[in-house]
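Everything below concerns the one structure shown next.
Removed from the display is one protein chain of the complex; every other protein chain stays in position.
Up next is subunit A:
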Amino acid sequence: MAGRCKEPSCFPDEIGCNVEGCSNVKDCKNYISEESTTEDVEKVDEDNYYRIPWTGNSFGLTDLNYLTASSKPIFIGITGVASAGKTTFLASLYCLLRNGESIGNYSFAGSLTLIGWENIAWYLSWKNNGNIQFPPHTSNNAGRLPGLLHIALKNNEGEKIDLVFTDAPGEWFDHWRINVNNENAKGAKWIHDNCDAFLLFADCEMLTPTNSKRGIAKQQINSVADRIMENLGNRPFELIWSKSDITIPVETKNQIRSHFKQNQIKYFAEYETSVKAGEDELFHQNICNSIDWLIEKLHNNKNQIPRILSHKPEDMFLSKRAINE
């Protein structure tokens, strides 16, 4: 460590100056160069670098500022209880993009959390930690922690969208479905408050007729769904049948579906996915299609451009309202 910043939300050693925007931290008025026990020359060298404002690991909440300052990303809540297939879905999505797949008209145009994506693709499971919510900041070598994963996509017309996926442990949702105000449900509540769309995972392996936990699994899916459907509004909601290479009885699916049908969900869809490609790679395609679907629905949610009554409607600047005349 060569120094620190007076601002608690700034991590100059890793991601440079975040508050004042100095390209070289040594120029910042908030930067406190730490007393060094080594030779002074080394210390100066350590300060004298130009850093980039992202660590590459999944975003913490403070880390988001760099992205959200310039655009409104689409936040996608990846929800479901432990081992429902959330991580596998995210890792598969990343691997598909890395292999050149596209999402509808959109293809890969960048990511500020490449290390985070590479981590989930590698580990596929959680590093043990007792976190109950997203950390403010994740350093680049922290391994896999709950966080937010970013991907930028561009379509054929060159329009750019930023997607942010929540990468959170299933335990958060288990606490949340039982008690929204539980201390351990903070992270799940954040996801519900802030996301623009939700994916809820139903694990087909848990729902097979031979699985003794299938009853509990159904109940868990329904109760997480109940929470998500509170104040859902126009936000798209998808039910993802993960591990769909395992067939489950239609009745089981219908039971779960009927629970959703009781509620008036404006945008609802179901997708069968699996890490196995399936016939005609349908399960893989569905991973991309599920994201394409919600992008499209969110576009529909945009406000209509207001119609202005004017004498000169073709010129917005010179137009004159006719309403009062």
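FYI, contacts are C-beta pairs under 8 Å (C-beta built on N, C-alpha and C of every residue); 3 or more make two chains touch, one makes a residue touch a chain; residues count from 1.
Assume contacts and distances are computed from a predicted model.
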{"item": "Omitted chain, identified by the protein name its UniProt record gives, among \"Molybdopterin synthase catalytic subunit\", \"Double-GTPase 1 domain-containing protein\", \"Ferredoxin-NADP reductase\" or \"Solute:sodium symporter large subunit\"", "value": "\"Double-GTPase 1 domain-containing protein\""}
{"item": "Sole contact to the chain not displayed, among A:N119, A:S244 or A:N286", "value": "A:N119"}
{"item": "Contacting the left-out chain in the complete assembly, out of A:S58, A:T79 or A:S92", "value": "A:S92"}
{"item": "Absent chain, residues of subunit A that touch it", "value": "14-16, 48-53, 55-56, 88, 91-92, 95-100, 102, 107-112, 114-115, 117-119, 121-125, 127, 140-144, 154, 158, 160, 275-277, 284"}
